[in-house]
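Please see the structure below; I have some questions.
Left out: one protein chain. Kept in place: all the others.
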Amino acid sequence: MSTLAVTPRRRAGRTGSLLAGSFLGAMLLAVVFAGVIFPEGYDAQDVTRRFAEPTWFGPLPLGTDELGRDLLARVLYGGRPALGISAVAAVLATVLGAAAALGATLGGRPWDGIIGRIADVQLAVPTILIALVVLSFSGSGTIPLIGVLTVGSWVLTFRILRAQLAAVVALPYIEAARLAGAQGPTLLRRHVLPAAAPLAVVALTLNFSTALVLESSLGYLGLGIAPPRPDWGQIVASGQAQLAGAWWISIVPGAFLVATVVSIQIVGDRIADLLTLPGSQDGTR
Amino acid sequence: AVTSGTTAGSEQDSSLVIGISRKLTSIDPAEGGSIDGDATLARAIYSGLTYYDPELQLRGELAESWTQDDDTHWTFVLREGVTWSDGSPFTAEQVVRNFERFLDPESTLGNAAAIRAIISGVTAPDDGTVVIETNGPFIDLPDRLAHFFLVNPDFLQAHPDELVALGTGPYVLESVDLENGAVLTRNPSYFGEAPEWERVEYRVLETEAARVQAAQAEEIDVAIQYEPASLELFADSDVYATGNQWSSWNNTLRINENVAPLDDARVRQALNYAIDKQALIRDVVGADVEPLAGQVLSDPYDRVNPDLEAYPYDPERARQLLAEAGHADGITIELGLSTGSYVAQDPVSQAIARQLGEVGITVEITNQSFPNWVERTRSADDAPALYYIGYTSGYRAPAERLRIYTSGNGQSHYSPPDAVYDDLVTRVTAATTPEQQQDLVNQATAHYREQAHAVFLWPQPLTYVVRKDLEWTPRPEHWLVPQEFRSRS
Amino acid sequence: MTLSRPLTAASEDLPEAAPPLVSVRGLRIATTGGAPLVHGVDLDLDAGTTLGIVGESGSGKTLTAMAVAGLLPRGVVVTGGRIAVDGRDVTVRSPAERRGLLRDTFGVVFQNPAVSLNPRLTIGRQLREALPDADRRNRGRAWRRSLELLEHVGVGRAAQRLRAYPHELSGGLNQRVVIATAIARSPRVLVADEATTALDVSVQQQVLDLLDRLRDELRLGVVLVSHDIGVIADRAGRVVVMQGGEVVEHGGTGDVLDRPRDGYTRRLLAAVPRLDTPSPAGPPADAPVLLSGHDLVRDFPVAGGRGARLRAVDHVDITLRAGQALGVVGESGSGKSTLARILVGIDPGHHGTLTAFGEQVTGRVPARRRMLRRVQYVFQDPYAALDPRQTVAESIAEPIELAGTRDRRGRVPGRVAELLDDVQLARDLGTRLPHELSGGQRQRVVIARALALEPDVLIADEPVSALDLSVQAGILDLLTRLRAERDLTYLVISHDLAVVRGLCTDVLVLHDGVGIEQGPTDAIFTAPTADYTRRLLDAVPGRSRQRSSSVPHPATPRKDNP
């Protein structure tokens, strides 16, 4: 099967990545402290102010929805499942993918074959379809969502790291280290893992953004976090009918989603840039 | 009406585009399906022995007339000269075979059980008459048959597992795609008055967004099941009129009494007292409906118990009842919703959660896809403590409406089973006169209100968007019958 | 540019009136950013002659040659001077003019035949592309011309080769194809930039012979760029020596190489390992055997071939005695590295018996471990043998740390400093990462690391092949010194016979995995018994100029050599 080309998306400029990083940071803070900013919660209804337009800098900066709920509150609270679930899934997927890659690289032929096959099978079915099957039958709780997103993302990590590890393990310096007496865990810790770590970090950001997109897609299809708890994809879906009138209900959370995904990618690319060893011979990024 | 693009010309080749809010499940009317989905299509392709006219008067369709011979025997005289849309004659023997499909004990048809519960046998003494024998007295039989469509059994046998249909209705099925809709054309050999539209297109618009946008793009002539909030989008429309009215669909929160402390009637009553139905209707539902009067029946569609009243909004009383039941410091229960099934369900549920919260009942709302939700509501140990549900029917038969709430129903979870109510409903079914039936209905509903086995809400609003140049009387059952649309010119 | 002299005076054989085929005056090349790279080069080239350009890496040889052909890489431009062909100034070329010159006047051969051809296209298509328009357009004619060309450059079974892809041919054949494309339009100047460096000695010789033949037959002017002075000595009539973007010396090859006037040229020539240096004396015949392999065999599965195997090492016997410095020589692919890997015990799949320090190792893990302490390996490629994330000190310290004893660990920093001293690296280099080092420095780090555990035997795979001449000389000196100071026993692999001659007491010649002969270096170099060894020695460039002089000629055996 063809290998995934991991080419940097963009040359992450200093200012661009700074901007993206600050946006991510500010948003994470706001999401984490949503409870402090909006102590009344995401569900404070007030029918007298239904479909209030965004004032941007006044009260109700992002307007309200069909129940008169503050959209900013909903977007910030909605970031919790969206970001939280995706982040956990991304970490799990990276760990799982890395473990699988290590197992395939160091476990010898049979393991390589088995894990590779599993990855091939997994790749052959669109994740979203697996997610639909599982979630529509298991119900869409946090745990099944994390499970589905993890299952959907680990292959990418596995493939990237598998290729990298295969290249690294074949490098003379690994053999040289072996001759110098490094074996098993020592070899892993001293030479193999450090070589794979930067790419794992990149894979982590990649997984984060794919998981976020998938999570919100599921939310949009009604298989994500169930209302009344808000979730980005779900808010977008809930406002879709009102696009012509109260466009902000859909567009604002959607824009947050897009901005977040872009920021994660920019930051990820920047990390990749920074981790690249200048002049390194082993193709390590 | 949207004129079909392919046949634009001088001909009066008109078509009607109807948005339906659910996927079709089958083309065989025996398989159940919802009234706003499959049954709406069936109503245009097939005919029944009886039907309700737009004023809700029961009339004969394929039956010219009927008489009750004794407590359990009814004779239906068939209309003469009726043919199937392929020109073959419609016969009494075919009617008999239609019923036999359901009466076969091995039948896997979705509606078989419901029919078998009422009817024990059907015969055709001659070509123009059919005699139906019921299990016991059942005075609502002609009403019941208004939602029983007759298919051509020979055709069905010849085309198993195919998405084709042969009926006697005003329209012929041209093509169907269960996920996306169907196209019908006028049946030239229809026995009744020819409908106005040459061609009818049903378009599946499963989501609110799809329905709203289809109207915004002016791609449909009519659709129902809009969220009340969406109707405001068309308030100033030149093209569409909107409506929001009562329907025959009665909504309640059903209660899983296996979940403590809901086995305590006082707690269930407290639930009923704690919800301000009037305010919710005013603020969220926005329809001209009245709260259910402490029963699962509603005026004017059903025969109701006129003596009952809705539980008033009385949070004090609710708190007091809770305290009496030993839950002064509150309880926490789940409210299970099925995604997108009922108009205004989400805002209503969230408002209900707030109101219940004020008397110390913390509500956790869960949302599931319809299939999963149905499954859960049917499992005694896993059903949500409360679940938002509405039942409708295509005919008026009080016994059938009340039976849904008896202990034997898959979605009833009473603790212990309510033998009194079950017995009363059995007797309603077997009533031999309307007066007797009314009396029993009164007893059953009064008992049920007292036990507060459910939280009584209100009839589900019928919301619609329809082209201003169309004349149409909305059907409380949610039928969208193409032959009932007329242009206003 | 002080050394620039009128060159015409030196071109003895030509009538004075005729302008040289190519004449370059005061050529300056700089990056578009303005950094000067070549500062005023003069050279002349006449039809039917070969002009050699030598100099160390980075001296500007390639840039000069490419500027003449008009093929400077992007980002580099000619900023001054004049390039003339037949006396006509072509310094500034429009794209069309440039293409015209490339079509009619210049043919170019690049260093690496493996990547010079488009892997996606057949040889035939690429040759056809190079043909003059008239031939190219007509399918049949193109086909016939291509056949002729291939045969002309000595590619057999030409019809079949035309349908082959580059990867299906050997390096030597590919380079012939490249040459065929270069002469396809009957150019008048052939620019060959390190055209044979990537090739094996024997193949190299054939390709250079081909260039000579074409030069004579077609009266080509050939610009031969090489850092291998032997090659230039054999092939070029005139030579230009470059350093730091300047020409430091030029003239007839014999003059320059025999009587270098410039200090740099002298140093350059001194650094060339000589095939005629006496080899160091070996240990007595009864010295203990440290390592020995008996009947070693190693097969590799051939990729894609069903069950087919490639025998990389074929029943080889080898012994290494204490105090020996054993050189293993042979062409590329003859199994040198594979044999070395077997000997250090990192090749799992071999057959035969390996004995180390009197103990049989094959199949015995503890014995292998004991052996690993006393035998160290220097990898072929110093670039890849260091973890790019470890500093020099960390790399060198690693074997000591891993070797265990606490008392040793305490003294790690001091030991690292000692080792850096040993290989003559400044101690403050210890904090650098490998990519911050030059090739020679890296190679020293690798050697220091191999010495860290004070091994008895050092196995070094091509320790100098990746390095510049002057750097190479430094490493060879280092190895010699270490042997003297530490009593190290060596096994050195090299395809460069001159290196082996100067470094090793004994030689093992490998050919296609088979051990051809083993014996004292001097004996084998002066009186090879095997045919193959003789051919190998004959192919070494530089043998054509067998003159006794003070200037080294790599292949000239010394008379006073026993």
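Labels for the chains are A, B and C, by order of writing; each one numbers its residues from 1.
Everything below uses one rule, namely that contacts are C-beta pairs under 8 Å (C-beta built on N, C-alpha and C of every residue); 3 or more make two chains touch, one makes a residue touch a chain.
Note that in this section contacts and distances are computed from a predicted model.
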{"item": "Identity of the absent chain, which is to be given by its UniProt protein name, from \"Isovaleryl-CoA dehydrogenase\", \"Na+/H+ antiporter subunit C\", \"Cytochrome (Ubi)quinol oxidase subunit III\" or \"Glutathione transport system permease protein GsiC\"", "value": "\"Glutathione transport system permease protein GsiC\""}
{"item": "Neighbouring shown chains of the undisplayed chain, as defined at the top", "value": "A, B, C"}
{"item": "Chain not shown: contacting residue from B:Q68, B:T185, B:Q411 or B:S487", "value": "B:Q411"}
{"item": "Among B:Q57, B:T108 or B:S489, the residue in touch with the chain that has been omitted", "value": "B:T108"}
{"item": "Residue in contact with the excluded chain [from B:A214, B:V420 or B:L470]", "value": "B:A214"}
{"item": "Residue of C:A18, C:V115, C:A484 or C:A530 touching the missing chain in the full complex", "value": "C:V115"}
{"item": "Residues from chain B at the interface with the omitted partner, ascending", "value": "23, 25-26, 31-32, 106, 108, 110-111, 113-114, 160-163, 177-180, 203-204, 210, 213-214, 216-217, 219, 369-372, 374-375, 378, 389, 391, 403-404, 408-411"}
{"item": "Missing-partner contacts on chain A, residue numbers", "value": "1-5, 7-10, 117-118, 120-121, 123-130, 132-134, 136-138, 209, 213, 216-217, 220-221, 233, 236-237, 240, 243-244, 247, 250-251, 254, 257-258, 261-262, 265"}
{"item": "Sites on chain C contacted by the missing partner chain, in the whole complex", "value": "69, 71, 95, 99-104, 106-108, 110, 112, 115-121, 124, 126, 129-130, 132, 134-135, 139-141, 143-145, 147-149, 151-152, 158-159, 163, 165, 167, 178, 181-186, 217-218, 303-304"}
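Quick note on the criterion: only the chains that are shown with their structure count from here on.
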{"item": "Distance between the centres, which are taken as Cα means, of chain C and chain B, whole angstrom", "value": "89"}
{"item": "Centre-to-centre distance between chain B and chain A (centres being mean Cα positions), rounded to whole Å", "value": "44"}
{"item": "Euclidean distance of C-alpha centroids - chain A vs chain C, Å", "value": "49"}
{"item": "Residues of chain A touching at least two other chains", "value": "none"}
{"item": "Where chain C touches two or more other chains, by residue", "value": "none"}
{"item": "Of all residues in chain B, those that touch chain A in their complex", "value": "207-209, 211-213, 216, 227, 229-230, 232-233, 283-284, 337, 339-340, 346-347, 349-351, 353-354, 365-369, 371-372"}
{"item": "Chain A - residues contacting chain C, complex", "value": "171-173, 175-182, 186, 190-191, 194-195, 277-282, 284"}
{"item": "Partner chain B, residues of chain A touching it in the complex", "value": "43, 45, 47, 50-51, 66-67, 136-137, 139-140, 222-223, 226-228, 237, 240-245"}
